[in-house]
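Every protein chain but one is kept in place in this view of the complex.
As written, the chain order gives the labels A and B, with residue 1 at the start of each chain.
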Amino acid sequence: MAKEFERRGIPTAIISTIVPLAESIGPNRIIPGKAITHPLGDPALSPAEERALRRGLVRRALDALQTEISGQTIFR
Amino acid sequence: MKLEVRTTAVRDMRLSGATRFAGGVLEIDRGELRKLILEDSAFADVTLDVVRPGDSVRIIHVMDAAEPRFKPDPGSSFPTFVGPPRTVGEGVTHRLSGVAVLTASEAVAGEPTYWREAVVDMTGPGAALTAFGATTNLVLTLRPSASFLDTSRPDATIENIMVGSSLAQRYNRSVRVAELKTAAYLARTVGEFEADQIKTYELTPAPAGLPRVVYFYQLSGATVYGEPMDGMLPTLIHPNEVLDGAIVNVRSNVHASNRTSTHANQHHGLIEELYARHGRDLDFRGVIVYPAASDDINEKELLAEYAVKLARMLGADAACASYAGGGHPAVEFMLICRKSERAGIRTVLVMPEIYGTPDDPGFVYFVPEAERIVSTGRTTQVAELPAVERVIGGDAFFDVPGPPGAGQHLLYRYLLGCGTSAGNGRLTARTY
Partner (left out) sequence: MTKLRVVHYVNQFFAGIGGEDRASEAPDVRAGAVGPGQLLERALGASAEVVATVHCGDDFFAEHEDEAAATVLDLIARHQPDLIVAGPAFNAGRYGFACGRVCRAVEETLKIPAVTGMYPDNPAVELYRPSLYIVASGPNAMSMPATLERMAALGLKRARGERLGEPREEGYLARGMRFTEVASDSAARRAVDMLLASVRGEAVLTEWPLPDYDRVPPPTPIKDIRRATIALVTSGGIVPKGNPDRIESTYATKWKKYSLAGIKALTSDGWQSIHGGYDTTRANEDPNRVLPVDVLRDLEAEGAIGRLLDQYWVFVGSGASTTNARRFAEQMADELRDLSVEGVIFTAT
């Protein structure tokens, strides 16, 4: 689905834990998520730590949206 | 390991006042069987019905099915459920053909129902779509005791929506115990009689030069000797063990169409086929079982690596792999395909098509190496089923409106085992 946005020229970053899946049907900018059931969270952390983790992942996605790439790239 | 299966054909079953077998007819002491089943306080009551092929009956809320089998000492019938914790797949097994035991029940506290419904029709087009349209079935409709319906209990909370509450898991296990106790009880009754047929299962050394084949068996909602596979690394199992009661379905919240029942394991299509051609067309090296699915991508990778490594240790150059269904399990399934092919092991996949409208490719995940697929049919297609005179197992479908006995446009996904990736059925799908 995200490929359709890319076809229209809208940069799209996916945050997903199943990187192989994102590689096959996803867009070019891929950020690995934390876990399947909570890609942008971690119940083992305190709420403040979790928020920081989430912020870090979103920042990475925003960075990816600003980065020139030549093909599918995983931003770790 | 040599397994000798002695089959006695049963023409008919009847509930009566005494258990005996004569002239191909198995009479079952209704009182004794009820007592056996109601030993477990999980059940408030049980209704026993015998249904025959062609009867105008629809069975709903089916949980599992098993074929009557009994292993005399020193063997163990359905180890850890009925018999003691011994491995199986060798010695003697008494088997009854033409009959099956089915269990049905309403849901209990904390049991998700969105994949729970399973239907068996004894007449009409639905009858040919499951194995049980052709067998005389003893149906155990179990009624949970009040405590299992109590949603206020702490163990009725759902920790994980895929498997349900711990109460629901215990109830599901009790149901299998009841079913398998019944299956063993029936087979034991007939067991002393002369077998009509004896079949031996043994992986005798195959001539050199034949392709060495392994079978990657993805398990979902099933246990190996009573152990759930979750979190475990892939492991080697002998095909005889699969046929002889080592693998039991314990979870009812799995799509009926690809729910591989205990019965489907006892009759495992791929294993029977590989056995039939062992020594002639191929060298059947063994079965590798593994769970579906881990939540962690690293675990999925490791699991796939490990499964393929086992195949390499067995010297495999070819493999069949069956997909249990589901979104996340598709990942380790396809990773095994990719790694297997890359290791030089030619791999054929057996897959139900569980997603998609007719124009939807339906793959939740795939790898380019998945070029050899046998489809067990698209479960999102609709079967037209007739009205029936009697419904047993429940009063209403979990998630289909209207009276269950009426004529139905029912998705294939509700028909028990019609698309099992064990390969027992004849369904496929074609592109137009």
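Assume contacts are C-beta pairs under 8 Å (C-beta built on N, C-alpha and C of every residue); 3 or more make two chains touch, one makes a residue touch a chain.
The structure presented is a predicted model; accordingly, all values stated were derived computationally and were not measured.
**Q** If I consider the whole complex, including the chain that's not displayed, which of B:V92, B:A134, B:A206 or B:V348 touches that chain?
**A** Residue touching the chain left out of view: B:V348.
**Q** Quickly run down the residues of subunit A that touch the omitted chain.
**A** Here the touching residues of subunit A are 1-18, 21-22, 24-29, 33, 35-41, 43, 50-51, 54-55, 57-59, 61-62, 65-73.
**Q** Which parts of subunit B are in contact with the chain that was left out?
**A** 114, 128, 158-162, 211, 213, 269-270, 272-274, 277, 281-282, 295, 317-320, 326-328, 346, 348, 350-351, 353-364, 366, 368, 370-378, 380-381, 412, 421-432
In the analysis below, only the chains that are shown with their structure count from here on.
**Q** Which positions of subunit A touch subunit B when the two form their complex?
**A** Spelled out, the residues of subunit A in touch with subunit B are 17-21, 24-25, 32, 35-37.
**Q** Where on subunit B is subunit A touching in the complex?
**A** Residues 295-297, 328, 331, 334-335, 364-367 of subunit B touch subunit A in their complex.
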